[in-house]
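Left out: one protein chain. Kept in place: all the others.
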Amino acid sequence: MALNRDELLDLYRMMVKIRTFEERVGEMYYEDKLPAFDIAAGPIPGEMHLYSGQEAVAAGVCAHLRPDDPVTSTHRPHGHLIAKGEDLKPLMAEIFGKKTGLCEGKGGHMHLFDPNLHFGCGGIVGGGIPHAVGAALAIKKRGEDRVAVSFFGEGAANIGAFHESLNLAAVLHLPVVFVVEDNLYAISVPKSVSTAVRSNAERGAAYGIPGVQVDGQDVIAVYEAAQEAVGRARRGEGPSIIEAVCYRYRGHFEGDAEGYLKPGEKESWKEKDPIHILGAQLQGQGWLSEDEVAEIQGEMTALVGEAERFARESPYPAPEEALEGVFA
Amino acid sequence: MALNRDELLDLYRMMVKIRTFEERVGEMYYEDKLPAFDIAAGPIPGEMHLYSGQEAVAAGVCAHLRPDDPVTSTHRPHGHLIAKGEDLKPLMAEIFGKKTGLCEGKGGHMHLFDPNLHFGCGGIVGGGIPHAVGAALAIKKRGEDRVAVSFFGEGAANIGAFHESLNLAAVLHLPVVFVVEDNLYAISVPKSVSTAVRSNAERGAAYGIPGVQVDGQDVIAVYEAAQEAVGRARRGEGPSIIEAVCYRYRGHFEGDAEGYLKPGEKESWKEKDPIHILGAQLQGQGWLSEDEVAEIQGEMTALVGEAERFARESPYPAPEEALEGVFA
Amino acid sequence: MAERLLTTSKAISEAIAQEMKRDDSVFVMGEDVGAYGGIFGATEGLLDQFGPERIMDMPISEMGFIGAAVGAATEGMRPIAELMFVDFFGAAMDQIYNHMAKIHYMSGGHVNVPMVLMTAIGGSYSDAAQHSQCLYGLFAHVPGIKVVVPSTPYDAKGLMTQAIRDDNPVMFFFHKGVMGLGWMTPNPRATGPVPEEPYTVPFGQAAVRREGSDLTILTLSLMAHRSLDAAEKLAEEGINAEVIDLRTLVPLDREAIVESVKKTHRVMIVDEDYKSFGMSGELAAIVAEDALDYLDAAPKRLAVPDVPIPYSRPMEQYVIPSVDRIAAAAKELVAE
Partner (left out) sequence: MAERLLTTSKAISEAIAQEMKRDDSVFVMGEDVGAYGGIFGATEGLLDQFGPERIMDMPISEMGFIGAAVGAATEGMRPIAELMFVDFFGAAMDQIYNHMAKIHYMSGGHVNVPMVLMTAIGGSYSDAAQHSQCLYGLFAHVPGIKVVVPSTPYDAKGLMTQAIRDDNPVMFFFHKGVMGLGWMTPNPRATGPVPEEPYTVPFGQAAVRREGSDLTILTLSLMAHRSLDAAEKLAEEGINAEVIDLRTLVPLDREAIVESVKKTHRVMIVDEDYKSFGMSGELAAIVAEDALDYLDAAPKRLAVPDVPIPYSRPMEQYVIPSVDRIAAAAKELVAE
């Protein structure tokens, strides 16, 4: 089922939105940290894992999701949350550690929760996978047609929680889709050093779950694979696994010297940039002009700028608020 | 390669030895515990998981092992340790909690260690699997031709440690054999409730490991599968997984009311008893007379009796010894 | 009408059944919780009443199913997960303490994780190093988990009901020796009066099980039983021990502790957990902080002396506080 212009433009716009957000965060991250880099300094302290380059995965999958579909993400969560429909302001404010942030400054960039969007993430590799299974269990128990999705990296597919989660989802026949983003590395460790199998999609067979590997640079391929998997789950036909092969542009985290890359590797991936690929397709169809490209970029830059302003102008939480909220 | 008479008789004798040991432990376990069953009472206190019924697996696999081949086992370890060549006396004494026990009374039935036989086990499901991988890593690092073997139940194949261990063994191409004893249940939970796949041998594909499922009642089938897997490992050709389908006769542990069994189930398995199967084959070949059957049984009964006497007559450790040996 | 007597295990399963009837979102996940009824009987009879959709046997995958309980809880269900023995927590600890315990806080209070993680603790029956531990002190150390450790059938029912209704993650530690199981060493204190109708016992309120004037014994779970038995012996010798059953460690009834010590001027902590860096240290520290000037003797700690639990009976009995050792230590303390 071919996508129409509006659908494709939505995907395009979403990818640009994510990219614009991430690149701006990446710029601001270095404010007040240089010349002698101090991770604790600046308006955005701490670790920072950005999603630039992988936008097609979040956009292609989340295009099929409703606000009430639970999504769990990782230490690299902004793209998923934006694609899920988050307002950039509270997201940016949280990254700034402000009181107006999604989590009132307690969570930070790796720990973003939005109950309205049924979104959660965390800094522990594999930690979110069982949560998606549990959310799917809740859905099944209530007889709803919601679908849970768990995003995680190819590195996470080697941890026990992956195995236990897929097995549980399969034996309980739950409405959940596992999306592996194979961006080739777990920090510096390439997939070839961490597993002897080519594709994590093939691991589905170990649980009785259908699996497919797709080109994660091609948002349409991701969209189509997700359509099938999400559809299957929504119809009560059980879990699926998708592995999308993609690439992260900015290293594992900001400050990563990337000594482990092969020469020219990143450049060659940038030639397959997911936004450019879709942009070229749309332009080829005559569905996107140069002006529109600029317009969309302008719109997203403005949105991100607004979010930035909101975050900067928001107050910090009072120090003593740290003592509140351990228990409900 | 057909087994000769001596090889088959060795397998037979080993199975009888294990069975005789287990059944005697099972009898003694109830001493001083009845009429009002008290798990803490009697000469053998605590939980007791016996191996009766599964002897073909331990015997068939360990026939290929040398004393210096590392083996890790589970909460149901006696059979593996006996097949590995353990003297019944210190084993029995440990089960009695005596000072002369393998572990001087500190370990007990589920925690048996013998560095001379490179044997270890433990009460945590899946806990021993990574140890076998680590032992195999040590072997590989030293360029030795030893082989590590890990025994565990089909229930353990659903825990994360299984996944992580198989993945690690595969990517490091280690000399290790994973032996899944599928005795249909994890305590009361049947395989169909705990996984959606038929055979854990198929899970090997998720790691790039060859896998095979065999009839665990047929010691020759187990022997042959193990011959291939152990040989592969010894030649440096990497890990394998074997799943042997078998049955435990005495419930999960002593005292198990077995309310979860289907009617007639145990009886029908007893008709496929591994000792009887091999015995009948041997008798059919004219390699084993009725007299020899009785003689072997008599020999094993005597051996177990000696072990029992040794255990009963041995002293308990002094209470204060509890304080020693936390650190080397 | 005669009081109804129940074992602790029946009290727990009754609490779960009543809450399951009251609230559709409550369900149970665990290994052998169905047909088997839970290895320690905490879910006995529930499968027949509620069926396998709500009493769910799990594959052996504690990280997976406890994590799934977390995910179901954040979606508004109220799961009760059973970790068969607390000793297995290491197979699930990431979900327990990085997720179950922290999500509410990390979310800025916007997400609740209303779940109960119940688990069996304790030794004294030769189950050795990997099946005999208590470890409640470890969970009380990491913030975000309510830690409940009942000693009586009455409390077990009321605290379980409270735990299920609580909007926070609650760990519920039942000692195998207080459950009243037919196959454990008989313990008359494991059976007691339990009202049939649902009721709650609030968290954070210690129970003075026995009033006394000569020393305060701070304890909980099976050690509360042994301390009471020891107190009876001590009474015969004219020593009057006050026995305080803490019931919950998080929240902790600091006031009750301090008040009692201010009255008796002597304190002994009886703990089946490892001695160092755990409950006994915390309680002694609290007393030193808040009642220093009232102490006539140094606080005394009786706990497992920082060794794994040995298998063999004489060694195991030596490391887990017994009635005799409690009484002896109390006498020493009073004589100081």
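Which chain is which? They are A, B and C, in the order written, and residues in each are numbered from 1.
The criterion applied here is as follows: a residue touches a chain if its C-beta (ideal position, glycine included) is under 8 Å from a C-beta of that chain, and two chains touch if they have at least 3 such contacts.
Since we're looking at a predicted model, the values are computed, not measured.
If you put the missing chain back into the full complex, which of the shown chains would it touch?
Per the contact definition above, the missing chain touches A, B, C.
Just one of A:T20, A:S150 or A:T195 touches the chain that is missing; which is it?
Final answer for the missing-chain contact: A:T195.
Of C:F65, C:F203 or C:Y274, which one is in contact with the hidden chain?
Among C:F65, C:F203 or C:Y274, only C:Y274 touches the chain that is not shown.
Tell me which of C:D32, C:E75 or C:D94 is the one touching the absent chain.
C:D94
Among A:G53, A:G160 or A:G216, which one touches the chain that has been omitted from the display?
A:G160
Could you tell me which of A:G108, A:P239 or A:G279 touches the chain that is not displayed?
A:G108
In the complete complex, which positions of subunit C touch the hidden chain?
Counting over the whole complex, subunit C touches the hidden chain at residues 63, 87-98, 101-102, 105-106, 128-130, 135, 137-138, 140-144, 249-250, 252, 273-274, 276-290, 292, 295, 297-301, 306-308, 310.
Mind listing the subunit A residues that contact the chain we can't see here?
Missing-chain contacts on subunit A: residues 36-41, 45-47, 94, 97-98, 101, 103, 105-111, 122-126, 155-156, 158-161, 186-189, 193-195, 255, 259-260, 316-323, 326.
Give me the subunit B residues in contact with the hidden chain, please.
70, 72, 101-107, 111, 113-115, 118, 120, 122, 124, 127, 129-139, 141, 148, 160-161, 163-165, 167-168, 171, 324-328
By our rule, only the chains that are shown with their structure count from here on.
Using mean CA coordinates as chain centres, what's the gap between subunit B and subunit C in Å?
That gives a centre separation of 35 Å.
Where in subunit A do residues touch two or more other chains at once?
160-161, 163-164, 167, 171
What are the residue numbers in subunit C that touch two or more other chains?
Each of 58-59, 61, 63-64 in subunit C touches at least two other chains.
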